[in-house]
Structures are given as C-alpha cells and as structure tokens.
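The complex appears here minus one protein chain, its other protein chains still in place.
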Amino acid sequence: MIDVDLTYSAEDEAFRAEVRAWLADHLVGEWAALRGTGGNGRDHESYEGRLAWNRYLAEHGWTCLGWPEEHGGRGLPLFQQVIFHEEYARADAPVRVNHLGEELLGPTLIAHGTTAQQERFLPRIVAADELWCQGYSEPGAGSDLAGVRTRARLKGDQWVVDGQKVWTSNAHLSDWCFVVCRTDAGSSRHHGLSYLLVPMDQPGVEVRPIQQLTGTSEFNEVFFDGAVTGADMVVGEPGDGWKVAMATLGFERGVSTIGQQVGFARELETVEEAARANGTIDDPGIAVRLSQAHVGLEVLRLHALRTLSAYDSGSEGPEASVSKLLWARWHRDLGELAMDVVGLAGLTTGDDYALDRLQSLFLFSRADTIYGGSDEIQRNIIAERVLGLPREPRPQEPRREARA
Amino acid sequence: MIDVDLTYSAEDEAFRAEVRAWLADHLVGEWAALRGTGGNGRDHESYEGRLAWNRYLAEHGWTCLGWPEEHGGRGLPLFQQVIFHEEYARADAPVRVNHLGEELLGPTLIAHGTTAQQERFLPRIVAADELWCQGYSEPGAGSDLAGVRTRARLKGDQWVVDGQKVWTSNAHLSDWCFVVCRTDAGSSRHHGLSYLLVPMDQPGVEVRPIQQLTGTSEFNEVFFDGAVTGADMVVGEPGDGWKVAMATLGFERGVSTIGQQVGFARELETVEEAARANGTIDDPGIAVRLSQAHVGLEVLRLHALRTLSAYDSGSEGPEASVSKLLWARWHRDLGELAMDVVGLAGLTTGDDYALDRLQSLFLFSRADTIYGGSDEIQRNIIAERVLGLPREPRPQEPRREARA
Amino acid sequence: MRFGRTSEQHAFAEALDDLLEAADVTAVARGWAAGDHSAGLKLWQRLAETGVTGLLAPEEHGGVGATPADLAVAFERLGYHGVPGPWIESVAVAPALLADTPEVETLGRIASGETLVSVASSGRALDADVAEQTYAFGDALHHAVVGAERTSADPSRRLFEVTLGEQVAATIDPTALDLGTLACSAMLHGAGLRLLDDTVSYVKQRTQFGRPIGEFQAVKHLLADVRVALDFAAPLVHNAAVELEAGTTTAPRSVSAAKVAAGDAAYLASRTALQVHGAIGYTREFDLSLWILKVRALVGAWGTPAEHRARILAVLTSDGLVEAR
Partner (left out) sequence: MRFGRTSEQHAFAEALDDLLEAADVTAVARGWAAGDHSAGLKLWQRLAETGVTGLLAPEEHGGVGATPADLAVAFERLGYHGVPGPWIESVAVAPALLADTPEVETLGRIASGETLVSVASSGRALDADVAEQTYAFGDALHHAVVGAERTSADPSRRLFEVTLGEQVAATIDPTALDLGTLACSAMLHGAGLRLLDDTVSYVKQRTQFGRPIGEFQAVKHLLADVRVALDFAAPLVHNAAVELEAGTTTAPRSVSAAKVAAGDAAYLASRTALQVHGAIGYTREFDLSLWILKVRALVGAWGTPAEHRARILAVLTSDGLVEAR
C-alpha cells in the first residue's frame, strides 16, 4: 500500500481558491449554457461549444497543467492537478474535448518523441487546436495488442498503412490518430509493432460510426486503405511500438480520474434526489443501497488518491486493478439502483431516444466492467501480481524474434 | 429438463396416511424423547437410543423401502419412498443411524455384489444389525479417487490392507467399511483400484476422531496397518473399483434427500420463530431475507423431486449439480441469516460447547458448499456437461494401463 | 399437482420453435421497432394458426381451453425468439379482462388472429397503434384514448400515452393482471435462456490468448451461475401457472415470486452475456443488444421488482410460515 499525505498546504489552498474563482468568473454568459454537457455517451452534446470552451481554457492557461513548462504546460504538482479537476467537476463545467491529446499522446511524446515531433504537436495539444484519437483495438483482437494485424510499410519517405481499427472514440472529430501497426510483416505477438502518428483527413482513412445500444455512437471503426504518413511520424524506433503503447496506457490513469469521482458524487446526488422526489427513499431496500453507495464513494475517492500517488511516484502497479474493479462495480450498481428508483419511468426516453441522466448512467455504466481491462482481467492481475499466484499454463505458440 | 408427474394417486395418499398413523402411534413413550435428535453435527445425540429406534423401525418393515423384495426390501415406488421420508421428517422422528448401509452399500451390493455377499450382508442392513462406513477420501487426495494410495494385496485367501482414509463418518460406530484400495501396485489414476469390504473390529484398523470447528467429531481418520479381509470380500472384479465406487456415488442422492427439504423447512421455521421472538423480523433486511428463504425452499423442493425422478429413470445427470449448488447456497445463507437474527446471543453456547440449533445450523451449513463436490466442481460440471463448454487442457500425465 | 411439462406442451413448444426459427424473428423485430409492422403482423397471423392467440379464450369464442401452464410454455418460446407485439395484452390479459363484459366477442377475433388489443396497465400502452382497441385501468375498466408515442427504452416495445375513455366494465378481474405478470415472467425466462444459448455459442468460437474463451474457468463459472439462476426461476414460473389454474390463495404471491426470480435470472443472463461478449455486445448492430434492452424493459413491466417483492413480503409478515408441503 502506498501512503499519501493529503495535508493540503496553504499554497494548495490558494490554488484551489484561484481555480474556483476563475471558474465562477468565467463560466458565465454563453459558457454557462454548457454546464453539465458532455461525458460518457453524451459526447455529441454541444460539441462545438465545448471545443470553443476548451480553447478558451487554453488561452487562460488551464490545459496540460501537469506537463513540464518547457513543453507548454504549467508543471503543477500532483495535488494541484487534483484540485483543478475537483473544482472543475464541482463547477459542473463542460467535459473537455481534448482528453486523449492532453493525457495520453502528449505525455507519450514528452517521454518518447523526437524534438521535432514535440515541437510539431505539443503546442497544438496545449491550445486544443488539434484533436487526437487512439488506434489500438482491432476486430478479433480486442484489447490484446499482441493480436494487431494492421500493417504499415515504409515506402520512400512515407509509411503506408492498411488495416482496420475499432472502438476508436471520437475518430470522426479528430485530426490525428496514434496507431499501433505491425511494421515487421513476419512478426507475431508484441514483436515488430510500431507506433505511428497518422493524419485523419486523407482519402486512405474512412471512419464509420458504431451505433451503441445507448443509441449514440462515440465509437467508430476506422479503415486504413493505403493511408499515408511521414517516415518521421514513428514514435520511438520502428519495432518499439509495444513499449511505447504500454507507456501510453500507463498515462491513462491520470489525474483527471479524480474528476470522475466528483462526477460520480453528482450522479449519486441525482439518484438520491429522484428517490426523494418519488418517495422510493422510504423503501428500506432503496435506502440501504443509497447508504452503501455513499460509503462506496468514499472508498473510491481514497483509492483514487492512492493510485494517483503511486503513479506520481513512478511505482504505479497492480493496485490500480483493485481501483478499477471497485469503481466499475460501484458505478454499475449505481446504474441499477437508478433504474430501480425510477421504476416505470425508466421504460421511456425523451424523443429520438434522448436518454435522461439516469438512463444514460444505467446504460453506460454497464460497459464499465468491460472497457479498460475487464473485471476478469483485473482479477487475474490481482491474483498473479498482487497475491503472487502462479500463472495458468498457456499453450505454446510459435514465436519469432523481431528483426527490426 | 426431466418432467415429473406429481399427481399422487389414491394409493399414494393411503400410504401417506399409513406412515403418518404408524409414526403417531409408535413414536411415543420412551421413543418420543428421541424426537429431533441426530442430524448434521449431532450424530452423538442419543446414539444408542436412535440405534434401538432404527432396529424397531426394521422390525416393523420401515427400512430399505425401495429395495427389491427378494433382498428384504419392500420394493416401493419412488413416490412412496418420498412420502415416507416427508412424513418421517415432519414427525421430527430421530435421524436414523444406518444411512450408509441402506442407501449406499446396499444398492451397490444389489447391483454388483455376489449372491454370497448379498446373503451375508443385506439382511443385516435391513435389520440395522450391522452399520457401515465409507472409505473413499484420503489425505492429499481429497475427493479425487484417482489419487487413492491405500494399498491391498492378496495374500493366501485374504486381502491385506495398508494405508489411511480420512473424513470417514461414524467410523468409530461402524462394524464394516467399504474401502477403495489400489490393488495393482504399479497402477495410477483410476486404473487398478478395487472395492473391498473390511471389518472394523480388528487389530489392523485404528480409528482416530477428527475434532471439527463445531466441537463435535463425527468424522475420523482410519488407519489400516495390515488389516485383513477375506479374498471374497471384493465387490465386482479386482480392478473394477472405480466403476463400482462411481455407482455408489450415484446412489448417494437417494430419496432421503427429500427428507432434507423437510428438515430445511423446520430450520427456517426455527429461524423465523427466533426473529419473531426477538423482534428482528421488524428489520426490513431480515424480513426480506426470510421471504427469500421461503421462495428458495420452494425451489429446492421442486428441484429435489426433479433430480429424484431423473435418478429413478436411470438418467441421473448433471442436473444434480444445479440442485447441489442451490441447496448448499440456500442452507449457508440460512445459517448466516440465523446468526444475524440471534445477534449477540450467538456469541455464547451452552455448556461444553453445546450448540443450539441455530448455531449448529450456522457452523454446519458452512461445510455444505464443500462436501459432496464443492461449488467449484459443480460449476465445472454444469459448464462442461450441461452447457457443453470445452474442457480445460490438463497437463499430460504418465499413464499406465491396468494389468488386472 | 403436475410438475413439469406434459408431452403435449413439449410438442407445442417444439412446433413454436420450428415456426419461429424459420421466421428470422430478429429482422421482424427490427422492422417492428422502426414502425414497419407488416412482417410482424404476418408472423402474428401464422402464430394464431398454431392456437397461441386463443389459449385462454372461452371455447365458445374460439378458445382451445388451455391452462395457464400452457400459456407459460408459449410465452417462454415467444420470449426466447423475441417476437414483438402486444402478446401479453392480447393473449394473456384480455381473456380474463373481457370475459364478463359486452366485448367478450373480441376474444374470438383475437383467437382467430383477426385482431389484437393492447392494455395500459400502468399509464402506457404497448403497440397501441396496431391494436384494434386499447384498454386502460381507472377504478374500472375503460377504453383508452391513445395519445402520443413515447420513445421506448426498448425500441421494439413501442409505448403510447393513454387517457381514460368510456367505461367498459365496473370491475377489473385481478387474475387478468396476474396472468399478464405470469406471461411476462415466462417471456423473461425465455429471453434468459436465449441469452445463455447465444453466449455459450459465442464463447465456443471466440478465441483469446490462443484458446476458445469458453475454456477459461472464469467464463465457465459465470455461465454456470446463469444456468443455476434460470433453473431457480423455471419451477417458480411453472408453479405460479399451476397455482393460478387451481386458484389458490397463495397464487398472487407465487406469481410475484416467479416475476422476481425470472427477472433476476434474465437480468443476470444479460449482464453476463455483455460481460463475456465484451464491447461487441454493446453495439446496436449486434443482436445481443436487442435482448439486453428487452430484458431490462420486461423487468420493469407488469410490476417492478420492488412492487413484487413487497407483495411477497406482505404475505410473509401477515400470515407467517408457508407450510412445507
């Protein structure tokens, strides 16, 4: 267990006051109409407005807070990043549109990119001028990167990419995609992969939305058919794709997850208000589940801080699996509680399948135990890496060393 | 799913009346004091009295009801056996002491024994004159018969047995033991096993009780050190032990399990009375669990009938695994509910660790998900044999054909 | 008491399976959800020819004199195949509802497949746009005045607002609601069986880390637990039907127990199916999502789990022990 000293310094408290004041002063007028928009399953809400707001944040220095100053960030310590996200969520500020650039690709380029790549891309991420999507998953391979079949070959001064990615969030809204490709044609498993940066606006890239059972479609299939990008658009060496991609995944559990907790608290509040409004709070079964949800939320918050602290100290480990299991289960249970609270009212939606907040909560939370590593994978990680139980014997596979 | 016609015929109803009347007339006087004695963890209660009662039952033709008449049974159809056990449990009659003989060994000898064995043993089982215990499990092998290491070799006209059995119920009270031994010294797995009948009262057999966490010790370790039995005391051919033992296990889910359901109903009644007496029934959480227990009990009864019917028609299959999971879970949950109902009162026992009915229920029900095939084994059976999912690859093992 | 199905019921279920397996019901349901009822009504007609629509109708109005247990058998199959339409309303509820009213002859036209009706038991009517008549409940039984369509969380169950119209009968036979709940329970059980079957097929073919995922013990045990939950619900559904037939005083409680257990089992089946399928199960294009949305809708229909749990509990606290039979 990693320990965290949560004593906020006077400086931290001053920073909190600064964030709170700035949001109170600026999330007004036309921006105020954006409050509460965006989020899981509601990424289509006020997209243009939220993009504009994100750029407005950038103008005032409220993006990429944890990045080093030489890369355009503010180099803020962990706690101040946490404070920012807490206050941001508490103000019900619109969900930002640049998550993947700020928290995944940016840190990856800072760690593994060339100076040219850093200079080309980082300022536009800070400014929210260019948006990014992630090309990892493929049909049939799921989240198992070792099964990547999308190929790229170097032809002159360009990489030519052929293949298909799936579950690509917001591909239709993004300017660039970071794509894991197989660049060594004879390789298998995690050998021979490379991490390429590919522009989305070109004839060789086609995006098809995937309609989800929620009726929305923030995920896409992305087809690469002779798509091209510069030879210099590989991050790390060719063949290092696995290593670089794993680093990106490590950045994913960033400080903004603390904002998730605040969002969870607001969802619980919404459920509780609904229970008070329709009297179901007097059903002891409902009341007990609400109180359990409160206790669970407290635990989530403490775990998120612990996980973050471990990440900050460079030792992020399998404890994250415990947190993932806890929050996915908590959120799914809250979704089910929400439906039990609303009862019959949950059977109909707004026009055009416009889900209210509780319906969205129910339907979206059902994916929580799947993405970002399913419950089963997390349990394996805990058993093998935390408890030290022996790995299951895996069938032998043909393996070939990467040639690159 | 097997279907059962539960329409009781007039003949069945007459039989029910006969059983009920006989018990009302005879479970009186000194016998009445035995009501409610025996059962899981209480096998020591009034043992001598229950043995006498069991013999009294035999004198009146109330043992081995389902056995063919030529073997001393009454050849009653399934439903009348069910009716007997229902009425018996409902009368709170003392738990019989001859379960293993009546329901395991007897049917095994009827199916696989020689005429001499049948004539030697069956009448004494019917009369409850000789009691039996079961020698299957061994330390380190658990319930995996393929791991049996107890050896027997034929020396002149006798088998000489060496080894150790464990979890042998009532070994200290039994006259004979049916023992699975390895009779082919070089064999492995389920080859080369034999099914021997061994008298317990001899120098080569030592019984040591195992004290359980309940404070009682109906299980024993049994040490065979040069124990002997006649060469004719093998059931089936030498080397057929696996097959014969599997048949015995098949008989284990006999009709007396229906009496278990009646016992469960009485336990639930006891828990409910306790909840009314101490007011915990007004706790909605307790009330909900009680009502769930009622519904669950109904399901158990219907499943037990279905399983029995399948057994009767010779097609007993993996459906029994569903029943086992259901009742073990139901009973464990009832034990936990009992402790939550009694609260602080559950922290102390009678003198000398004399458990009251609810404490016994709690502690004994905790073994239900383990013995008779653990929950995990039952789930594997359901997945592989009911749902048809592929077996896990097992590591290759050296295997040698049985020579016998 | 007869436990389990008769051979006639087995044959009936098989006949329904044969018909429905050949009918591409999934496409029918997708069309129905999009407001195109033509294929669905054709399927309705063909099912009527098997006698489904007249199961509970009086014999003088074309009924076949079937029992609630027969009804449960049929609705389990309708649920298994995901047949859209106001089946519960027309076939399970209408007979008891209209039996002693001037509109009893409607039952004959339902039995023949000529017409179908809807019933708004709780403020919304299913598929009222295809129903000849929609009924609504006030203190008495009324014709409903059908209002606007409301988007349904399950697109294949189209819901309409209603207000009370003219009175049809002064009383509402509570058995009508219990039969509707029974039919809904049977449908849930069928939907759960289907989800399990489809998921079992999927895990046998889908490989990960070089093995079919159905080989992994964690997947096996998840699916075994679904099987156990469905086997827990099945006898309760059957038992509720038997008790409704016999008109026992405990029948309403048994119906509620069936609804809760069938809903829990079907919901567990849908949750597990999604978990085991992963992201693909979450797409509308993949049929699994139809089942997931349908199960959630049926869990909330014909009495929420909370309402049925309350009904079970009320019996427990008012008259104590259910005698062990």
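Letters A, B and C mark the chains in the order given here, with residues in each chain numbered from 1 onward.
Note that in this section contacts are C-beta pairs under 8 Å (C-beta built on N, C-alpha and C of every residue); 3 or more make two chains touch, one makes a residue touch a chain.
Since we're looking at a predicted model, the values are computed, not measured.
Considering the complete complex, the chain that is not shown touches A, B, C. Touching the chain that is not shown, out of A:Ala14, A:Ala231, A:Met246 or A:Val386: A:Val386 (per the contact rule at the top).
From the set A:Leu51, A:Leu78 or A:Ile281, the residue in touch with the chain omitted from the display is A:Ile281, counting the whole complex.
Residues of subunit A that touch the chain left out of view are 1-7, 90, 261-262, 265-266, 268-269, 272, 281, 287-288, 290-291, 294-299, 301-303, 305-306, 319, 322, 325-326, 376, 378-380, 382-384, 386-393.
Interface residues of subunit B with the unshown chain, by the touch rule above, are 137, 142, 144, 166-167, 210-213, 215, 219, 280, 283, 285-286, 339-340, 343-344, 346-354, 359, 362, 366-367, 369-371, 374-376, 379, 394-395, 397.
By the touch rule set out above, subunit C reaches the unshown chain at residues 216-218, 221.
Throughout what follows, only the chains that are shown with their structure count from here on.
Centroids of subunit A and subunit B (each the mean of its C-alpha atoms) stand 55 Å apart.
Chain geometry summary: the mean Cα position of subunit B and that of subunit C are 41 Å apart. Shared interface positions of subunit B, defined as residues touching 2 or more other chains, are 288, 393.
The set of subunit C residues that touch two or more partner chains comprises 211, 216, 219, 309.
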